[in-house]
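The complex appears here minus one protein chain, its other protein chains still in place.
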Amino acid sequence: MSIELIASQGTVATPDRPTDSPLAIRGLTVSYGQKPAVFSVDMTVQPGAMTAIIGPNGAGKSTLLKAALGIVRPLSGQVQVFGAPLARQRARIAYVPQRASIDWDFPTRVIDVVLMGLYRQLGLLRRIRGVHRDRALTCLDRVGMRDFADRQIGQLSGGQQQRVFLARALAQDADLYLLDEPFAGVDAATEKAIIGVLKSLRAEGKTVVVVHHDLATVRDYFDNVFLINTSKVAEGPVSTAFTSETLQATYGGRLATVQVDQLAATALA
Amino acid sequence: MSGAEFVPLSLPPLLIGIFAAIACALPGNFLVLRRQALIGDAISHVVLPGIVVAFLVTGIVATWPMMLGAAGAAVIAVVLIELIRRLGRIEPGAAMGVVFTSMFAAGVLLLEQSDTSTVHLDVEHALYGNLESLIWLDATGWASLVDAEALRNLPAELPRMAITLVVVAIFIAVFWRPLKLSTFDEGFARTLGIRTDLLGLALVITAAVAAVAAFDAVGSIIVIAMFICPPAAARLMTNRLEHQIAWSVLFATASAVIGYVLAGYGPLWLGGQDAVSAAGMIATVSGLILALAALFGPCRTRNGAPQQG
Partner (left out) sequence: MFVDALLLQLGYNATLVAIGATLLGIAAGSTGTFLFLRKRALVSDAISHATLPGVCLAFMVMVWLGGDGRNLVGLLLGSAISAWIGLLCLNWLVQHTRLAEDAAIGAVLSVFFGFGVVLLTVIQTMGSGRQAGLESFLLGSTAGMLWADAMVIAVGGAVAVAMIVLLRRPMTLVAFDPDYALARGLPVARIDLAMMGLVMAVTVVGLKIVGLILIVALLIIPPVTARFWTERSDVVVLLAGLVGGFSGFVGAAISASAPNLPTGPIIVLVSFGCFVMSLLLAPGRGALAALLRHLRFQKRVHLRQGLLALAQGQPIYEALTLRLLRRAGLVRPDGVATELGRARAAKALRDERRWQAVRSDRDHEAAAALYDGLRDIETVLTRDQIAEVDRGIGGPKGVPA
């Protein structure tokens, strides 16, 4: 492989280059202290598809998502959402944070949490009316949690909490859904419920991006993968980007050979 | 008790105590939930250097310069705590401890150095206020409440504290949703476009405003009790934030009323002659209420301890 050197016109490119990608990231570097957690990452999410962000622990998966959402400040890089800067497109994004990042002892009920998803419609002072409550209940229904609407959130199991978070995201009625480890530590029923909802979102033409840790389910759940270990390793459809080579490059020696071979075998099947 | 005695002597301090307690308890609810309860502690300690500097700059003992000085000191303290926390990567508790003790020490030193012995400015007053002295001499009875002439001579602290309470209540009401949202889930709040950093600062400044307005009535240290005890007790009574606020207002009012009455009449009932510190008694009663809530409150234990996932 020879290295071609293209003399670049090193002018500042206009960040407003039109792109219809729901999420386009260019040259993103984020660091906590002196070590980049994410280094020089480009990402272009395909519309209407389900994409998994995959990588070993501490590879910068969640950081990538948080930087895309403007929760952490990057050292460099641009984020475009549906072809415009993030700040103008907030209404089109829904976010499901990691469950562990929340104080579940907070004094509030399930329905109140889902109503938080309607914040952009309600604003500071608009009253919560029947329609809003109905909408929240419908979203709870979609994740099978309608009966828990009046429960205190601390009384829920981990899986139930995760479903409430998903219902809140549904209430946002967005075009792009970003989920941070939604399947971490949840029961099988919850996992099934969540994936069902995500697939129905895709059927509605929505775009779904999930930080995912379970390599075994990638093929069943997702259309595209984004493999990251500090920098991007591979990006594309599962069939071409989720291979034993790319996995090896992402996980290095941390993934047992057997595992890689197994996954590669399923890749061929 | 007759109106002729109650209205001039007890009504103003009672109302000031109630308003101060509620004004502090309202933002206190969010401070407690955000694990920032001790910001109230820090703010109330730096009130002293604030008023001393205001006195040294203006040379007069007047309310507005001192309020401004105290508020300025509170903001400086909050900014310093944040700065030290970030620059030195120090946990917030320790950063607070460094800042408020040093500013308090500077205040005491300035006070000793300056010639304030001739004016009414002393550490004890800033620490425990003087609620009992806020009487309404022009009042002759209940009728005075509709007497414009008499109302003009209400102790200035009463309208001031009432306005402060209204301002604090309006802030909490208007920003209710973003406050609740960002306290519960800061990351999510940010994805909605809420400026959580500014909102947090606004909350602390609101608390500082309440503390500053309350300090010369109930004293700065006892302000902390109102920031923390009613909201903490309220947290043990309910699992809904809306209800918690209502409980905290109730507890704050009860502390003020019972504390004031006990301070004024308790010693008499026990055969003593002189009243004891009303501010101190209000803090004590708020502590007793918290103790009762901790022993018997329906929601006193954790039920949402983070499950390890």
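First chain written, first letter: the chains are A and B, and each begins at residue 1.
Following the convention adopted for this analysis, contacts are C-beta pairs under 8 Å (C-beta built on N, C-alpha and C of every residue); 3 or more make two chains touch, one makes a residue touch a chain.
Everything quoted here is computed from the prediction, not taken from an experiment.
Checked against the full complex, the candidates B:A106, B:L151 or B:A246 give a single residue touching the omitted chain, namely B:A106. Among B:V7, B:A71, B:M96 or B:L179, only B:M96 touches the chain left out of the display. The chain not shown here touches chain B at positions 32, 35-38, 40-41, 45, 84, 87-91, 93-98, 101-102, 104-106, 108-109, 112-113, 123-124, 127-128, 219, 221-222, 224-225, 227-229, 231-232, 235-236, 263, 267, 272-277, 279-284, 286-287, 290, 294, 297, 299-303. Within the entire complex, the positions of chain A that touch the omitted partner chain are 1-3, 5-13, 15, 26-27, 29, 31, 34-36, 39-40, 75-78, 105, 229-231, 233, 245, 248-249, 252-254, 257.
Following the convention adopted for this analysis, only the chains that are shown with their structure count from here on.
As a whole-number value, the distance joining the C-alpha centres of chain A and chain B reads 43 Å. Considering their complex, residues 33, 174-178, 180-181, 183-185, 187-188, 190-194, 235, 238-241, 243-244, 299, 302-309 of chain B touch chain A. Of all the residues in chain A, the ones that touch chain B in their complex are 66, 69-71, 87, 90, 93, 95, 97, 99-109, 112-113, 116, 119-120, 122-125, 152-155, 157-158, 168, 184-186.
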